[in-house]
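A single protein chain has been removed from this complex, and every other one stays in its place.
A, B and C are the chain letters, set down in written order, and residue numbers restart from 1 in every chain.
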Amino acid sequence: MTTHASGVVDAAPPHGTEPMPRVTVAELDRLIATARTCRANVIRLVHHAGAGHVGGPLSAIDVLTALYFDVMRLDPQRPLWPDRDRFILSKGHSSPALYAVLAARGLLEDATLLTFDELGSPLQAHPDMRKSPAIDMSTGSLGQGFSAGLGIALGAQRRGSPARVYVLLGDGECQEGQVWETAMLAERLRVANLTAIIDWNGQQQVGWDAESDEPGRQETMLEPVAKWRAFGWQVHTIDGHDMAALVSALRACRTATAPTVILARTMKGKGVSFMEGDNAWHSRVMSDAECALALAELGA
Amino acid sequence: MTTHASGVVDAAPPHGTEPMPRVTVAELDRLIATARTCRANVIRLVHHAGAGHVGGPLSAIDVLTALYFDVMRLDPQRPLWPDRDRFILSKGHSSPALYAVLAARGLLEDATLLTFDELGSPLQAHPDMRKSPAIDMSTGSLGQGFSAGLGIALGAQRRGSPARVYVLLGDGECQEGQVWETAMLAERLRVANLTAIIDWNGQQQVGWDAESDEPGRQETMLEPVAKWRAFGWQVHTIDGHDMAALVSALRACRTATAPTVILARTMKGKGVSFMEGDNAWHSRVMSDAECALALAELGA
Amino acid sequence: MTGQGALADATGVGDPAPLTAVVRPARLANGEGRSISLRDAFGEALLQLAQADPDIVVVDADLSNAVGLTSFPAALPDQYLQVGIAEQNAVGVAAGLATWGYRPVVTSFAAFLTSRSLDQVRVVVAQTGLPVVLVGGHAGLLAGRLGKTHVSMEDLAIMRALPGMTILAPADGVEMRGAIAAALAANRPVYLRSGRDPVPAFFAADHEVVLGAADLLREGDVACLLSTGSITPLAHAAVQLLAEAGHEVAHLHFGTVKPLSGAVVRDVARGRRLVITCEDHSRVGGFGSAVAEILSEEALVPVLRIGTDDVWVDSARNDALLALHRLTPADIAERIAERLTR
Partner (left out) sequence: MTGQGALADATGVGDPAPLTAVVRPARLANGEGRSISLRDAFGEALLQLAQADPDIVVVDADLSNAVGLTSFPAALPDQYLQVGIAEQNAVGVAAGLATWGYRPVVTSFAAFLTSRSLDQVRVVVAQTGLPVVLVGGHAGLLAGRLGKTHVSMEDLAIMRALPGMTILAPADGVEMRGAIAAALAANRPVYLRSGRDPVPAFFAADHEVVLGAADLLREGDVACLLSTGSITPLAHAAVQLLAEAGHEVAHLHFGTVKPLSGAVVRDVARGRRLVITCEDHSRVGGFGSAVAEILSEEALVPVLRIGTDDVWVDSARNDALLALHRLTPADIAERIAERLTR
């Protein structure tokens, strides 16, 4: 039970911090199906808009699905419930994935999806918290969402709220110094209600692919496990498209005693064969034929 | 032999990259005496100006003396000799230390010391490369000198120059994200002609001293060795007031094959008993009596 | 579910009420009152406010003592968050705290807050409308002994470029006390300009800070001087010198630099031969430019913008800097007289 600034006492059941049970096969199947639907919606909304990123959203969909459909405590009827868990898409250019998942979860109206990036739409190119109560923080400039997430996590602690904060970062994004400022402060304050997930798809906008043939030197991140450990974070490395692994790693964070980072190995464009691993799809506009092909592959 | 942009071929002998011999006792004694003179000059110039930082300059003097009087290749007659080694005081607020050492080394006129921080002086509150050819980079905004140092080191490599770059950072300064952006790029490019030295005096401007009683949590840096290692740097931890240790660690950098950081354990206010470890002296103005006492302690 | 109405909730992201635009006759200290620096007045006032309101939280990028919060950390440790020398993270963390209804006050130097963390101020403060108060210390020439990396002569120009920022530049300790209270009450992003050195009390102790209001310091027919920030007392002295020389120049102080009421500025300009602006800031893009933007629309009255030239400021003593940049009362008076008698 939490008392808020307003003096209102929240009657909703507090979040448990006890470990959650193992995920069942039926639950997993439902999550996998949801992720697939959301992938199709990413394709639809980006194609409809003729703008927006594709590769990054597709690599992030499974993480988002696991969060919004399994791990996070929230109530679509009360999007601003103070004790809700928060999600911040620090890699804000993957907004189509966020919008697709929010709509599937009932936090956005489906009809708004096809207004993406159009004048007057709540679905801005990058997530804008002033446009919808379902968006917990405005992002788009890489590295910033993580700091805000730390602030929100600290705020929850100060308010005595069990709210947890999940922040999704890009692997390229981790080149921003601000990410390490945040990591350092979270380490010092041992902010255990903060979970970072790295969408480790191995690609960024340009990167070093063309520049270096030396093995390892084209990587978006060098030795990330060692780096995060040295910064005092608990580190889990998982397959970011393996729903069972995602769910169990994310569920485990609820009992963490230190800030936790999940290095989720992913693939840009995941789920659409001709986009997978091809960074040309970072933000390319699809033809109608490509859109149809992608949707067909996704069974939509 | 280096060919420069201008087409001028430099006739000066190239820097050796062979290890340097062990430092002799006589050499050490001279360095220690020089450091002491420079400490006295820091006291004099700050007192004369009635402004400027004190604690940080005194903790940095030994490092600067070892660099300018033993390790760095330079020629006071040709301050802009292209193949000279470069030094960047990334913790620019310790400018009094830099000025004292530059003057002792013949790179600044002694007479300018007492113009510190006065109108028209080349000795700005923070080092300004436009005011004197002896200053290799303008600093004062923490975290920036290190980036510029990396750029200079890369420039040396591109020009085929044996010039090495030494950057002195504060331990508090290492909280700036930009420091880690720089560390990451140096790691990726394996910039071996770049040496960072951290003036690890355990204090910054405010810090966490008052905030946390928990052991370790007031530190300016948490687990710095692990952090720098994880960022791919070679790490040496030494006593930053032990001239022999300083000289041998810095000499060893000349044959490094990776970027190297020297964590130099120091004490703020070192050399003046009533300033040692008392962070009130971060930038306090001295009374005449305090100045006299400090100078007496320094045998000056 | 869309639109901003839904957000006028505990997260504090509602649309702010418009500021009042009024001109009030000012009551001056006239030699009464304490000499105190803006920073110390800020520190005293914030401590009091925070003692009464536990939602006020200082987010400090390792400069709290330098901006006047010497006793705050020990007095209210639970309302003080040290983030280290990391201005970018400071602003982001503050924004996150603000979503919970906290009233974060970020402290650093003006030079760093408005440049090192500008992207963060832009995206998670100004664009979200979260009520974060940014306190930039050591702004202006009178922190001159730190030199060009630390002396911000550009902060007003930079902050003015951000939609939705409210910018306050108090004249003295009395006004600073009111300004920090008003900033916290305003429920919107605020940039508060602070300074280092003691200044004599300028306003009477009961001077009330109302965002957007201007203070009429003196009447005068010929011209009107508009000033902001801690140069107002110097400008006031200049106006007195001018009066002695026979030039009756009206004087208004603007403790709020943005928003600036076009109506008020036009009103005081009309019928006069010259409008003069005066600020401890570059002549480019700051308060004077805001006035020039307004008055140039109708070419109502010529505008003489007094501030520093478009150059970096070297380190030196305050008096040397004021003289060099011709910002002493005598210099200000001379510049205005020159222009009036041309």
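The rule we apply is simple: a contact is a pair of C-beta atoms (placed from the backbone, for glycine too) under 8 Å apart; a residue touches a chain by one contact, two chains touch by 3 or more.
On a predicted model such as this, the values are computed, not experimentally measured, just so you know.
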Completion exercise
Displayed chains in contact with the omitted chain are A, B, C
Handout entry: Sole residue of B:Ala153, B:Leu168, B:Leu250 or B:Ala264 that reaches the chain not shown, by the stated touch rule
Key = B:Ala153
Fill in the blank from the handout: The one residue from A:Asp70, A:Asp136 or A:Glu173 touching the chain left out of view is A:Glu173
Fill in the blank from the handout: Missing-chain contact among C:Phe42, C:Tyr80, C:Phe112 or C:Phe254 belongs to C:Phe112
Exercise for the section: Quick one: say which of C:Cys278, C:Val301, C:Ala316 or C:Ile332 touches the chain that got left out. Expected result: C:Val301
Problem - Which residue of B:Cys38, B:Met184 or B:Leu250 touches the chain not shown here - result: B:Met184
Practice task
Can you list, in ascending order, the chain B residues touching the missing chain?
Solution key: 4-6, 79-80, 82, 108-109, 112, 122, 128-134, 136-141, 143-144, 146-156, 158-159, 177-178, 181-182, 184-185, 188
Handout entry: Interface with the undisplayed chain - residues on chain A
Key = 49, 51-52, 92, 117-121, 124-126, 128, 138-143, 172-173, 175-177, 204-208, 210-211
Completion exercise
Touch rule applied to chain C and the missing chain gives residues 111-112, 114-116, 118-119, 122-123, 126-127, 148-149, 154, 157-158, 160-164, 282-285, 288-289, 291-293, 295-305, 310-312
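In this text, only the chains that are shown with their structure count from here on.
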Exercise for the section: Select, from B-C and A-C, the pair of chains that is joined by more C-beta pairs in contact. Expected result: A-C
Exercise for the section: Please work out the Cα centroid separation of chain A and chain B, and write it as a whole number of Å. Expected result: 42
Problem - Distance between chain centroids, defined by C-alpha means - chain B, chain C (Å) - result: 37
Exercise for the section: Using mean C-alpha positions as chain centres, tell me how far chain A is from chain C in Å, no decimals. Expected result: 39
Fill in the blank from the handout: By the touch definition above, chain C meets two or more other chains at residues 84, 86, 88-89
Practice task
Going through chain A residue by residue, note those that touch at least 2 other chains and give them in order.
Solution key: 143, 177-178, 181, 184, 188
